[in-house]
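Missing here: one protein chain of the complex. Every other protein chain is in place.
Right, chain A next:
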Amino acid sequence: MTELLQYEFMRRALVAAVLVGLVAPIIGTYLVQRRLALLGDGIGHVALTGVALGLLTSTSPVLTAAVVATAGAVLIEIVRVRTRTSGDVALALLFYGGIAGGVLLIGLTPGASNATLVSYLFGSVSTVEEADLWVVGVLAAGVVGVVAVFGRELFVLCQDEEVARAHGLPVRFLSVLLAVTAALTVVIAMRVVGVLMVSALMIVPVAAAQQLTKSFRVTMLLAVAIGLLSSLGGLTTSFYADLSPGATIVLLALAVYGAAVAAGGVLRRASGARSPRAHGPGAGVPAGTMPQTDRGRVKP
């Protein structure tokens, strides 16, 4: 472990990994609850256009990615609300537009090729510079701040948009806020795991956590713990085993998911045997990632 810390680039990479592991699952919990698990991916693709724009104009790619991804997030909300396009189709449009824009702009950039894009597609945490770290740190603080201030309202919005309206909440503002926050998270995670796997760190820890939890708050906290474990563990492993950091982080998170599914099954069987309550209609049914199956009874 000490060997790891001797290298300047590894110290920076570890800080970036901590920020990503912390922030991505927080916002991911809201996205999963709102059934927008793939929003992060869509925004990631748009961020690629932003990266290419940064390279073309010789500005910080992280900064331009943040700007373009935010614009994309606002755009997707407008498309979702104003046109007859469902959420998943709007996302698909974003995927294609983002990738095409990125490849096109890179082609226009002198001295850059599609190979330049690869470091953003798959992440290059070892090339994180100090300036990047500052941008990532500020963005992470912004994301945490948004959740601290608007968390309660976002919970209601993601739970039931209609109820949010009946509470007089600013539904459109909150939707855009959530999308923009997700966009900033994507940009934070982009350098670590790359835009192709960016939403893995937002979604997989949440999917793992909810195998074991009953409450929203605990799900979020456990997801953050899993996110930190995956990003730090994956980065360390990749350093010693000479593997791709982004891929190692994502695979480690998926391994935790697999373990959580198994542990959740065992736990529920154990509590089902003990609890007298477990004879109800919902007993023993795994609370997995497909929770909306109605197990209730309509008739007495």
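Here is the rule we go by: contacts are C-beta pairs under 8 Å (C-beta built on N, C-alpha and C of every residue); 3 or more make two chains touch, one makes a residue touch a chain; residues count from 1.
The working rule: contacts and distances are computed from a predicted model.
Have a look at "Spore germination protein", "ABC transporter ATP-binding protein", "Cobyric acid synthase CobQ" or "Sensor histidine kinase" and point out the UniProt protein name belonging to the hidden chain.
Missing chain, UniProt protein name: "ABC transporter ATP-binding protein".
If the hidden chain were put back, which of A:D88, A:E129 or A:D160 would touch it?
In the complete complex, the chain left out is touched by residue A:D160.
For the chain not shown, which residue from A:T49, A:S175, A:S199 or A:T213 touches it across the whole complex?
Selected residue, touching the omitted chain: A:T213.
From the listed residues A:V118, A:V149 or A:A262, report the one that touches the chain absent from this view.
Spelled out, the listed residue whose C-beta touches the missing chain is A:V149.
Counting contacts across the full complex, list the positions on chain A that touch the omitted chain.
Per the touch rule, chain A residues meeting the hidden chain are 29, 32-35, 148-150, 152-153, 155-156, 158-160, 162-169, 206, 210, 213-217, 219, 277, 280-283, 287, 289, 291-292, 294-300.
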